[in-house]
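All protein chains but one are shown at their positions in the complex.
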Amino acid sequence: MTLSNIAAILEIEFSAEDIEITGMNTLKNAMPNEISFVSNSKYIKDIESSNAAAIIVSASLIKHVPENCVALVVENSYWSMATLSKYFAPVIEDNNLPLAQIGEGSIVSSKAEIANGAKIGKNCTILAHVYIGAEAVVGDNTIIYPSVTVYRDCKIGNDCIIHANTVIGADGFGFATNHLGEHRKIYQNGNAVIEDDVEIGSNVSIDRAVFGTTLIKKGVRIDNLIQIGHNCEIGEYSVMVAQSGLAGSTKLGRNVVMGGQSATAGHIEIAPFTTFAARSGVTKSIKESGLTFGGFPLMEQKTWLKLQVKIARLLK
Amino acid sequence: MTLSNIAAILEIEFSAEDIEITGMNTLKNAMPNEISFVSNSKYIKDIESSNAAAIIVSASLIKHVPENCVALVVENSYWSMATLSKYFAPVIEDNNLPLAQIGEGSIVSSKAEIANGAKIGKNCTILAHVYIGAEAVVGDNTIIYPSVTVYRDCKIGNDCIIHANTVIGADGFGFATNHLGEHRKIYQNGNAVIEDDVEIGSNVSIDRAVFGTTLIKKGVRIDNLIQIGHNCEIGEYSVMVAQSGLAGSTKLGRNVVMGGQSATAGHIEIAPFTTFAARSGVTKSIKESGLTFGGFPLMEQKTWLKLQVKIARLLK
Partner (left out) sequence: MTLSNIAAILEIEFSAEDIEITGMNTLKNAMPNEISFVSNSKYIKDIESSNAAAIIVSASLIKHVPENCVALVVENSYWSMATLSKYFAPVIEDNNLPLAQIGEGSIVSSKAEIANGAKIGKNCTILAHVYIGAEAVVGDNTIIYPSVTVYRDCKIGNDCIIHANTVIGADGFGFATNHLGEHRKIYQNGNAVIEDDVEIGSNVSIDRAVFGTTLIKKGVRIDNLIQIGHNCEIGEYSVMVAQSGLAGSTKLGRNVVMGGQSATAGHIEIAPFTTFAARSGVTKSIKESGLTFGGFPLMEQKTWLKLQVKIARLLK
C-alpha cells in the first residue's frame, strides 16, 4: 500500500513523495518502509528517533516528527491507526498458499484441519478437531490435544504439549474509542510464539501481538484457564497456576511463579525468580529478584500475613 | 401440552377447564397460553397482574392467584417448575428442519457443522470445527473462528468476530434443590442474542436465558475467559476485560467497563458509563452514571485507594 493510499483511507490531504508502505509498527520498532503512530504523549521521546517512513500524529505533535519522516496529521491518531490496521491484516486462510507440510513420523487426525501454508514437524501427534492456521509452524515431537486452535502465523516449538481447547494467537484485546464511546478494532497483525519444551493446560487463551510477538519461552509451564494478553513475554521455566492472568505487554523474567487466580496489570516487568502467592494483584514492576509477594495491593507475602493479623484485631 | 397433561406430570389433581399450554415464562412475561410459577415470596406482587393461563404455587399463595387463572398447587413450586421445564425443552437437533441456508459469498469450512434450520448470512467466514445449532442465525460479514459453539435458537448479528472456543447459548446454571439436597435441572429454554459489531474473545461462556434472552448489545467488546450468566443484558459499547464475570440477570448500561477479574452478583443494574477497576466485586446496583469503583466490598475507586493507605498504617 502506498502512502497516498493511506492518506486517502484516513481522509487527509497528501502532497509528499509517494512510497510503498509494507506494515505498521511501534515508533521504536518501525522499519524505514513502515508506518507508525503516536497514541499517547508519553511516547513523544520515541518520535524523534523513529525510523518509520511516516507517523500518524495529532497537529500538536507535528513539531517532533523528524525531517525525513512524513507526518500524517489527524484528529484522533489512535482511532486513525485502528482504521488503518484493517488494511494490513492478512487474510485468515489463503487457498493460494501451498498445501500444509507434515513431517516424517507425525500422526495428524483426519478430523484436524491444517490450513494451507502450515508446517508440522516430525513425530508430532495432532489429534482430532485441532486447527493449525495459515503459515503456522509446529516443531518436532509436539503433542496437540483435541480442539486446540492455533491461529495463523503462530509458532509452536519442539517437545511441547498443548492440552485440549486451548487457543494460541487469537486477537489481542485492542480497540480505539471515539468521543461517542464507539469502538473500532485494532487489527492484531503480530503473532504468538511458544518455544521448546513448553506445556500448556486446557482452556488457556494466549493472544497474538498487535505488532511483533507474544512470546512464551523455553520450559514454561502453564496450567488451565489462564489469560495471557497480547505482547506479553514469559521467561524460561516460569510457572502460571490455574486461572491466573497477565494483561498486555507484561514481561515475566525466568522462573517467575504466578499463583492461582493471581494477575498482573499491563506494561510491567517482573524480575526473575519472583513468586506471587495465589490471588496476588500485581500493578507495579518488580526489580529485585527472588522475593515472594501476595495481596492486592501487592506487598511482600510476609508483610501481607502480618497485616492480616492486624486487620483481624479490628474486630476486638 | 395441555393443562391436564401438566397436572399429571406434577402429580396433582386437576378439574379446571383443559387448555393448550405453549410454554413456561415468568409471571411478568407469561402470555395467556403460557404457564408460570412463584418461586419466591418477593414475586407475590406479580401474581395478581400476571397474564399466565396457570400458575404453579404453594397452598399459602393460592389466594393471590387471579380468578381467570388456574392455580396448580404443589408443595415445592420451584422443584415442580424444574420438573415441568424438561417437557418444554426443544430437541437439540431436528432432522425434519430444512437444511441450513448459507448466504452468498460466505465461506463455511467443510469441517464446521451447521445444523438443520440454521441460517448464515452473506460474506461470513465460518472456520473448521465451528458448531451452529438448530435454528440459530448468523448475520452478514461475521467471522467465527474454530471450535466456537453456538447453541440452538441463538442469534449473532452482522459484522461480529467470535474468537476460537467460545460458547454462546449453553444452558444457564439453573436447578431446584429439594429437602434432601438433591438437584433437579431447570431447562433453559430461552436463547442468547449478540447484536451487530460485537467482538468476543476466546474461551468465553455466554449462557442462554432460562426464559427470554441473554442480550449482548451493539458494539460490545468482550475479552477472553469471561462468564456471562443467563438473562444478563450488556449495554451498547460496554467492555469486559479478561476473566471478569456477570452472574445471572444482571444488566449493564452502555459503555460500562468491567476490569480484569472483576465480577458482579446477579439481578443488579449498573448505570451507563460506570467503570469497575480490576478485581471489583459488585454486589449492589449502581444508579449514578460515570463513576469509577473498585474493591470488594465495592466503593469508589478513590476511596479504595485512600483506604489501602489507612490499612497499611496498621502495620506501624
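What to note about this one:
Which chain is which? They are A and B, in the order written, and residues in each are numbered from 1.
Note that a residue touches a chain if its C-beta (ideal position, glycine included) is under 8 Å from a C-beta of that chain, and two chains touch if they have at least 3 such contacts.
The shown structure was predicted, so the numbers you read here are calculated from the model rather than taken from an experiment.
Touch with the chain omitted from the figure is made, among A:I161, A:I268 or A:M299, by A:I161. In the complete complex, the hidden chain is touched by one of B:G121, B:G219, B:G245 or B:G294, namely B:G245. Between the chain not shown and the residues B:Y131, B:Y145 or B:F211, the one that touches is B:Y131.
The missing chain, though absent from the display, is touched by one residue of B:G23, B:G103 or B:G281; that residue is B:G281.
Within the complete assembly, residues 109, 111, 125, 127-129, 143, 145-147, 161, 163-165, 199, 201-203, 219, 221, 223-225, 237, 239, 241-243, 254-255, 260-261, 273, 278-279, 308, 311-312, 314-315 of subunit A touch the chain that is not shown. Residues of subunit B that touch the chain left out of the display are 92-93, 111, 113, 129, 131, 147, 149, 151, 165-167, 170-171, 173, 175, 177, 181-183, 185, 203-205, 207, 225, 227, 229, 243, 245, 247, 261, 263, 265, 281, 296-297, 299, 303, 306-307, 310-311, 314.
In the analysis below, only the chains that are shown with their structure count from here on.
Averaged C-alpha coordinates put the centre of subunit A at 31 Å from the centre of subunit B.
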